[in-house]
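For this view, one protein chain was removed and the others were kept in their places.
The block that comes next holds subunit A.
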Amino acid sequence: MAKSENRGEEYEAEHVHSVYEQIAFHFSSTRYKPWPIVERFLQELPDGSVCVDVGCGNGKYLAVNPRVFIVGSDRSTNLVKIATRHEPHACVVADNLSLPHPPRSFDFAISIAVIHHLSTPSRRIEAVRAVLELLKPPSSAANLSGGKALIYVWALEQKDSRRGWDEGHEQDVMVPWVMKSNEKAKKEKAQKKGKEEDQSLEQEETASSDHPDSKTFLRYYHLYRKGELEHDVGEAGGEVLESGYEKDNWWVIATVKGS
């Protein structure tokens, strides 16, 4: 683990972006079932809403609601190529700190399992701000509430998970992704498992790393402790409307503070 002063953009390029680009297709074959909170949020959007999905990965959340228009973005070209299949939505390659969207113009935003990959406190707050500034601001004159964002990050408190992290553990961790060379067999197996699939974030990593044909990639994560996400939203100029814990993750629904 790099010392905190050595973390930042270049560190993430090596320990996050490059890894996802290499594991994209394998990663995608294991990511198809939406998390309940995210699915509910998307299903409840009014028809015709315009949304962004910042860090959309393989686009699994683009498949949930075809009655809205979602513009997804991801740092990995390989993942965007997969995500772009979901009609009627759209997807582009972009960095979540330099998003190519007109500010203050979207009804909703989601950023799921993304902001925990930023490697310094200020970059994480900046990433929250980048999501919030895309939202329509509230208008007291027109009596309209502003746009809403759902943000979801990995929790430090997950003592019942396979990894067993909990309060007091180091929050900046490297998490292995094990990829066997026999991609195809694995993909088929993952698809066959279908609905019984466990929803835990890292379920596919149970593969043994000492398998002769396997390759292990390490990704950087910042594990959020209780209350930390709400704090970051506040620092970024947002207001938390709802928050909670689901399947080893913390989540918030936030809006832009009225001026």
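What we mean here is this: a residue touches a chain if its C-beta (ideal position, glycine included) is under 8 Å from a C-beta of that chain, and two chains touch if they have at least 3 such contacts; residues count from 1.
The rule is simple: contacts and distances are computed from a predicted model.
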Candidate names "Trm112p-domain-containing protein", "Cytochrome c oxidase subunit 2", "Alkylglycerone-phosphate synthase" or "Mediator of RNA polymerase II transcription subunit 27"; UniProt protein name, chain not shown: "Trm112p-domain-containing protein"
Residue in contact with the excluded chain [from A:Arg40, A:Arg67 or A:Lys226]: A:Arg67
Residue touching the undisplayed chain, where the options are A:Pro36, A:Pro88, A:Gly227 or A:Gly244: A:Pro88
Sites on subunit A contacted by the missing partner chain, in the whole complex: 47-48, 50, 52, 66-67, 69, 71, 73, 75, 77, 80-81, 84, 87-88, 90-95, 97-103, 105-106
